[in-house]
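Note sheet for the following structure.
As you look at this complex, bear in mind that one protein chain is not there, while each of the others sits in place.
The block that comes next holds subunit A.
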Amino acid sequence: MPLIDPSVVDLSRLQFALTALYHFLFVPLTLGMTFLLCAMETTYVITGKEIYKEMTHFWGKLFGINFAIGVATGLTMEFEFGTNWSMYSHFVGDVFGTPLAIEGLMAFFMESTFIGLMFFGWDRLSRPGHLAVTYLTALGSNLSALWILVANGFMQNPQGASFDADTMRMQFNSFVSLVFSEDAQAKFVHTSIAGFVTGALFVMGISAFYILRKQHMALAARSFRVAALFGIISSLAVVTLGDALGRLDYLVQPTKIAAIEGLWEDSNAHGSATSAPWLLFALPNDATQTNAAEIGVPYVLTPLITHSMDTPIPGLLSLEQQAGPRILNGIKAINALQQYGVTHDAASLATFKQYENDMGYGFLAQKNAPNQDLTQITPANQDAIVAQTEKDTIPNVFVTFWAFRIMMFLGFYFVALFAFAAYYSLRNELEKHPLLLKAALWSIPLPILACEFGWITAEAGRQPWSVYGWLPTFQAASSHPVGYMVFSLIGFAALYSAFIAAELYLMFKFARLGPQDHHAEPTVGGGATMFGKPQLADKSWQ
């Protein structure tokens, strides 16, 4: 079968990356804001104070804007699997379609149903009843993420399926293995809680804006407190889960972890693995397969990745060499599979079964084979083809290395920011620290940026595979004309940019407008608040 035009593959990747990254501008905020609303409404139900109801209303309005546009941007991706990734859909549709269907039928319906009740049920439901609805909305939005990440977990570390030579596709055989895959679990929790950090910084930043201007103080001070506490625990949990994902990648995706760490040679290549440095800074060069301008911290890499002091970590050059035998096996597997497709004989099937686990490496070699035909590989050209394919087995190191570092540095910045914010909020000294308030305000976009770079790390680091070890990305695309791809790419970019503009306009508008007037200021007994005399919200201040 001829390979798909590389330009079409690149455009399909670009289109999916664009739509996914656009969609992911909205998702983390939805994941986090729903549980922040739960915290605020829980306080309202417990204390009965109207201010917490107003907080839930106000932040709920901003959440609603984000949710509506976020949903619109997410729908296209499910169609893209069919339109732009038809080979992928054929190959793993049996497995991949299951979590996507559950996401649509269960989580998405649940979320959409309860979100209506949440917005319009205040006067129709009892307080506990409405609180239950808010929790169910939060659970529904996070369950949506769960099923998407279960599907993504399969792409990172395929479990619960096996290849069927008769249907020429992966057959789903274990729902439990799919759902409880370690990759799916760790990725879900990491992503969900990264959303909590995003939501917390969003609420904290806008509250800081009000506090700096001494507007809506009753709402702002309480919202800041809730968000700071929500954020400090979430940011610590994100770091913990990041470490779990790193260890998992070391076990199941060694090329990704080596690319993340810019590790070309084995960690013990220059002595003991114990002293291997963790690179704070480097400029990886994919062409020369070396790093320039390395700044590392010795004795950190090995315990960080392996959770031991002396276990060596294979470098990318070793991993390339280790792929050599698998490429040879893969070529045998594909040739046997093609033979079996014609003859259906037991001998071909037995040969295929023998090398089945390396089948994906045979697909990878197809790109470098004469006329993209593996049967034309001979002892004379085999070594050159294998050597060429070995280099295709690793991801782009520069992109993976830096996407990870930007995400990680931001992650630690959030821990520090929330720690100070929580500390000064608990001491009621926020107004004495305008720099902290300004930092909170200007940091609002940073968690979204960190989520985007986290996604790039996960997806760029998985390359060259769409399903790790089984299906290369260049084999997964549809065979569209280049013009179609360019047209649809421009269309998506224009449409999604309009969505972003609409979101930003509405968010700025309603955030600047602030909450409705507080009839009941927060004080018990009607005295001065912590931030001075009670003020009514002033809608004309802007």
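Convention: contacts are C-beta pairs under 8 Å (C-beta built on N, C-alpha and C of every residue); 3 or more make two chains touch, one makes a residue touch a chain; residues count from 1.
Basically, contacts and distances are computed from a predicted model.
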item	value
Protein name (UniProt record) of the chain left out of view, among "Putative outer membrane lipoprotein", "RNA polymerase sigma-70 factor (Sigma-E family)", "Ammonium transporter" or "siroheme decarboxylase"	"Putative outer membrane lipoprotein"
Residue in contact with the excluded chain [from A:Phe96, A:Phe230 or A:Phe414]	A:Phe230
Given A:Ile206, A:Ala221 or A:Ile313, the one touching the chain that is not displayed	A:Ala221
Among A:Ala186, A:Leu349 or A:Leu471, residue touching the chain not depicted	A:Ala186
Listed residues A:Thr47, A:Ser308 or A:Thr375, member touching the removed chain	A:Thr47
Interface residues of subunit A (partner: the chain not displayed)	35-36, 38-40, 42-43, 46-47, 49, 52, 142, 176, 179-180, 182, 185-186, 188-189, 192-193, 196, 221-222, 225-230, 233-234, 237, 241, 244, 425-426, 428, 522-525, 527-530
